[in-house]
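See below for the structure under consideration.
Missing here is one protein chain; the remaining ones are kept as they sit in the complex.
Just so it is clear, A, B, C, D and E label the chains in written order, and each chain counts residues from 1 on its own.
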Amino acid sequence: MQLVIAIIKPAKLSDVREALAELGCQGMTITEVRGFGRQKGHTELYRGAEYRIDFLPKLRIDLAVTDEQLENVVETIRDAAFTGNTGDGKIFVCPLTHVIRIRTGETDRSAI
Amino acid sequence: MQLVIAIIKPAKLSDVREALAELGCQGMTITEVRGFGRQKGHTELYRGAEYRIDFLPKLRIDLAVTDEQLENVVETIRDAAFTGNTGDGKIFVCPLTHVIRIRTGETDRSAI
Amino acid sequence: MQLVIAIIKPAKLSDVREALAELGCQGMTITEVRGFGRQKGHTELYRGAEYRIDFLPKLRIDLAVTDEQLENVVETIRDAAFTGNTGDGKIFVCPLTHVIRIRTGETDRSAI
Amino acid sequence: MTVTDLSYALNTFYLLVSAALVMWMAAGFAMLEAGLVRSKNTTEILVKNILLYAIACLCYLLVGYTLMYGSPDVTDFAPQANFFFQVVFVATAMSIVSGAVAERMKLTSFLLFAVVMTSFIYPIQGSWSWGGGFLANAGFIDFAGSGIVHLAGAAAALAGVLLLGPRKGKYGHSGNIYAIPGANMPLAALGTLILWLGWFGFNGGSQLSIVGQNNSSAVAQIFVNTNTAAAAGALAAFLLVRIIWRKSDLTMILNGALAGLVAITAEPSASSAITASLIGLGAGVLVVVAIIGLDRAHIDDPVGAISVHGVCGIYGLLMVSMTHPEATLLTQLYGIAVIFVWVFSLSLLIWWLLRVTMGTRISAEHEYSGADIADCGVEAYPEFVYGKTK
Amino acid sequence: MTVTDLSYALNTFYLLVSAALVMWMAAGFAMLEAGLVRSKNTTEILVKNILLYAIACLCYLLVGYTLMYGSPDVTDFAPQANFFFQVVFVATAMSIVSGAVAERMKLTSFLLFAVVMTSFIYPIQGSWSWGGGFLANAGFIDFAGSGIVHLAGAAAALAGVLLLGPRKGKYGHSGNIYAIPGANMPLAALGTLILWLGWFGFNGGSQLSIVGQNNSSAVAQIFVNTNTAAAAGALAAFLLVRIIWRKSDLTMILNGALAGLVAITAEPSASSAITASLIGLGAGVLVVVAIIGLDRAHIDDPVGAISVHGVCGIYGLLMVSMTHPEATLLTQLYGIAVIFVWVFSLSLLIWWLLRVTMGTRISAEHEYSGADIADCGVEAYPEFVYGKTK
Partner (left out) sequence: MTVTDLSYALNTFYLLVSAALVMWMAAGFAMLEAGLVRSKNTTEILVKNILLYAIACLCYLLVGYTLMYGSPDVTDFAPQANFFFQVVFVATAMSIVSGAVAERMKLTSFLLFAVVMTSFIYPIQGSWSWGGGFLANAGFIDFAGSGIVHLAGAAAALAGVLLLGPRKGKYGHSGNIYAIPGANMPLAALGTLILWLGWFGFNGGSQLSIVGQNNSSAVAQIFVNTNTAAAAGALAAFLLVRIIWRKSDLTMILNGALAGLVAITAEPSASSAITASLIGLGAGVLVVVAIIGLDRAHIDDPVGAISVHGVCGIYGLLMVSMTHPEATLLTQLYGIAVIFVWVFSLSLLIWWLLRVTMGTRISAEHEYSGADIADCGVEAYPEFVYGKTK
């Protein structure tokens, strides 16, 4: 099993979620994060002092998938989150050794 | 070493923390996240327009453990976070290759 | 490739970011988290009832790096985030099997 | 144009301005309560506050005013000014209730109670004193309503709280008392300052006429005493809390100011400013003790309404026997007993009827997720509380 | 010192206090709108509200007042009191516009429109009725400005909204209507309660004199009716929404109260409190229907300004024909048509000129990231919205 971690633009959440739903992904976890990268922030002004906002609002999606789903899922997220502008985000994949569903105690593949 | 990632119901945090403390876990990191899954959200209404809240508030616990602790910790979280209703959450485990305590520079097992 | 997860004191963000920039790290993702550990919280009072705040505000940095960068990056974060007081935080490293840049479709090393 | 015309106009204007200030207290209660509940119950408490005011205005118009005053023979000012001044008082009494039962009371049951309270319970009781009934004849003195308004509101609130029980998580199994901090301290402070301002209308207007040197001086004295008692109450609460816990608990200070205001309301014109400050000091101490005492007794009052309006209302009425030449401790106690027993027992009955018929408490699940979602459809700060997909 | 001096002083004071209350409505609009827009546009709507008030005051001083009243012959009170009372009315009219075009209108275009509206469009129109022009002669009755102020503001807003189009994400491709909840419900409630309080000055002051038994009684009646209509409007909106959706939509209740206030403004003195409550009930129902209707027509008004001030303004003006002996449905319709056509068409022209020259709509990118960052440099709650490195 794999944990897919996707950093996306907040405005793309609906698209990504719907695309994933079509794939049959029934669960995911979202975190509000702030990203720093090639995409430039902007300058603000407060009482005559300017300051930069470098960390831009992003959403992080954590999604546990089976090895078979992986390729499909990554591609789906990639397509749904794509705008072509800097700041579109990244997808990271890291291996999961265990998955447990708390409610039923199911483990691994059946717990995803 | 392993990183245990548990998604739980916010109301269960105290129970989980206390159960882990009894196990001797002295550190953990909490994130406010939103979960999408089998548990249904609810409908809201604003000026005559209805909308669904699909992402429900959850807490994510990140907890680095030694390989020996792993089984015990996972079981403890499972028991403490259990309510039996949908939305109880999941536990993911992924391998950690390094752990460093910033203050002391200790690494790996002794840094947990 | 490796995912470096650092839990640091919020006040240290600027230092860490600048130190990483000098190393050539051009991207990272930040999350507001709350940490529980050896560092003690504090007591609050509300209308005659006291209560403890055990979870202290921390920042989590997620940073994907190549295997070669790893050592340097971890050391840099360690130095920049160091204050010597309890609560300085931890650094976790876990292996990444894939990295994809959404905008370009680049993968792995060139996507970091 | 005659001098009488002018006096009539001036008194009318004075009463209308006073009443408008009391109406403004509705905003004070709304903000205070919105600040002291958790954000998940904030929209609902706002709805309650707006609707209880609306209900009070309409019910008192249709039923209450006549019950309380019959057709009063008003000559010194426009009769409608009198009505407006009276109607905002009943709304104040009802506002007291909403805070005490906050975060767990069903909206509809609360509104039905408001109908009964403002149509019958409050006006009938009010007729006994301000309406010239037996309490007035017995010599009970309650100038601006420490008892008739504030104690009455607190008695109804107490009955509701006793039947409702505490909020989930407020008291532990082993008797522990847990803090449930409100969501928005600036709103609570704003609400208190609004109430403070409105109170000048509440007490100042209760002289009912400002023309004539006696009246003018009395109204001015009332303004000063009202302000001084509030200041002293805030300071006393601060000092006490600071000494005990070494912290400056904002909400206790706010309650201290309100305690001073409630206490001086029973007789704001008879005493000097120094006396008023002493009364305020006492109220500021008392309210802290009362809040902690009620908490120990596991009577859960999120905003301290019972302590502020009930305990300090009684305290203020008793103080009258020391500042007002014609008041005696006995008649004051008599008035307190009558008001409390009437309002408390009738309220208990109504709350109980509501409980057995439609229920008064929201479900545990709704209490957990918040009354806003359950009852209102939108949270107080939608962007900050829950995420959603658009 | 003579009786005349006193009358002069009292009337002056009464008018100044009334005007100060109307000035306070500027805060009401600011808070209401700040509560009902998303947090990313909150600072900008605050800037708009403060500046539109400032512009209204200065433009009406320099141009508008003379256009509307010439050099009025004021004898019963200080002429400057009259000016102050009039100037805050034009600010009210302009405040109505800001809410409707919120979250997408360019700041500078909006301010330029405010200059034209408060210097010319509003005063010229006002001169036809309150300035003693042809509408007054035709028998059109609009006591405190349901039409002259509220409908006028709403007509200008409607023109702006039609040219601007809806906020991004408000309406889907297939005609779906999406909710865009405002950021801060307590602020919206506070704003409404401020407006409610200010309205006592708005309607109560419009009697223009409180001396003389008739005047005193009329002002008192106005206070009562104003309050009652608002209460009834809030209750009606609540009941209707509750029946349809089984939820208690706070913002609809707030709009209901405001709807009652707007409706009674056309003639707040002629009817009894019972009639006022019926007018308010009607307004509370009407405003809910209007808000939903406009939404169905894809006319996007984030705060409901067009429904509250426009639709209920018209409704209030029509009701006058039933409560006021001298008003007829025809003259009322005539007045409504004149005001609407004048303000709407001129506003459309100005908005259009602004659009083709400097543009009226912020860029899609700025609309997404928020007007606060684009135009103001600081968000409303900087610590809660975005992180930053210091």
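Couple of notes before you dig in:
Just so it is clear, a contact is a pair of C-beta atoms (placed from the backbone, for glycine too) under 8 Å apart; a residue touches a chain by one contact, two chains touch by 3 or more.
Just so it is clear, the structure is predicted and the values come from calculations on it, not from any experiment.
The chain that is not drawn here is touched, among residues D:G70, D:G169 or D:G359, by D:G169. Of the candidate positions D:L163, D:L250, D:I336 or D:I373, contact with the hidden chain is made by D:L250. Residue positions on chain C in contact with the hidden chain: 11, 34, 42-46, 51-57, in rising order.
The missing chain lies against chain E, touching residues 1-3, 5-6, 8-10, 12-13, 15-17, 19-20, 23-24, 26-27, 30-31, 34-35, 42-44, 46-47, 49-51, 53-55, 57-58, 61, 77-81, 83-84, 87, 107, 184, 187, 190, 375-384, 390.
Interface residues of chain A facing the missing partner chain: 44-51.
One rule holds in what follows: only the chains that are shown with their structure count from here on.
Least step count on the touch graph, chain C to chain D: 1.
Listed here as common contacts of chain C and chain E: A, B, D.
Looking for a copy of the C-D interface in B-E, B-D or A-E, one arrives at B-E, which has over half of the same contact pairs by residue number.
Here chain B and chain C face each other with different sets of residues for the most part; under half of the interface numbers are shared between them.
In whole angstrom, the spacing between the mean C-alpha positions of chain B and chain D is 45.
Look at where the CA atoms of chain D average out and do the same for chain E: the two points lie 32 Å apart.
Distance between chain centres (mean CA atoms), chain A to chain C: 18 Å. Across the assembly, chain C contributes residues 17, 30-32, 94-95 that each touch 2 or more other chains.
The set of chain D residues touching two or more other chains comprises 377-378, 382, 387, 389-390.
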